[in-house]
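Apart from one protein chain that is not included, each protein chain of the complex appears where it belongs.
Right, subunit A next:
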Amino acid sequence: MLNTKPNWPILAVMVGISLTACKILPTKSGDGGNAPAFNPDKIVEEIWAAKVVPYLQEKAGPFAQVHTLATTDAAAAGAKYGNPNKQANSPWTFAVRLEGRIVAANTQSRAATVDVDVDGDGKADARVQIGPAVRGTALRDSLDFIQFNDFTNQIDFAQFGKAFNSYADKTVLSKLPREALEGRSAKVVGAYTLGSGQDLPLVTPAEAEIGPKP
């Protein structure tokens, strides 16, 4: 019995739909089609000394202080040392300065790291990346003037993150010594992202010095 009486209103609805559906729109050409090609390496090179390093120098807190606050009250640490423009669902990334003694080194992996004791108890407090493979996007994510919304898509944003790591490796990390690192002093300004795992906080340097053999 469904189709006996109410034909007329249904027809009216159909007409309504087809009229809406037939609206003619101009074909959009892709946004940014004529924009100059995105060159993340060049942008990082241009802003590194002028903006990135000064920003981190200014914002960074001593590692022990930042990390203690971060593990007790991440939001408070974020307000002080973090990037306030981070994505709402992302963990905080903090700007830190760190000075201490290298207690362990992993130079077997290409993602080489040194474990640094900052409070003198002989135990590692942070793991510092020394390249050539540099993981994560901590440097990019620590900067309040870099926002995902300003990029065409995730790929551009991702390449930009990678460009920071490459630049840090090329200009800072590749100049560091690789042999007999244990016992030497280390001094770093950089950033780390608050993780949930048991691993040591992984710091990516923007500036790094490793002292002479003891």
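The criterion applied here is as follows: a contact is a pair of C-beta atoms (placed from the backbone, for glycine too) under 8 Å apart; a residue touches a chain by one contact, two chains touch by 3 or more; residues count from 1.
Just so we're on the same page, contacts and distances are computed from a predicted model.
Per UniProt, the protein behind the absent chain is "Erythritol-binding protein"; the candidates were "Erythritol-binding protein", "Thioredoxin domain-containing protein", "ABC transporter permease" or "Response regulatory domain-containing protein". Although one chain is not drawn, the whole complex shows that of A:T68, A:S90 or A:S174 it is A:S90 that touches it. On the side of subunit A, the interface with the absent chain consists of residues 1, 5-6, 8-9, 12-13, 16-17, 20-21, 23, 25, 27-28, 30-32, 87-91, 109-111, 132-137, 148-149, 152-155, 157-159, 161-162, using the contact rule stated above.
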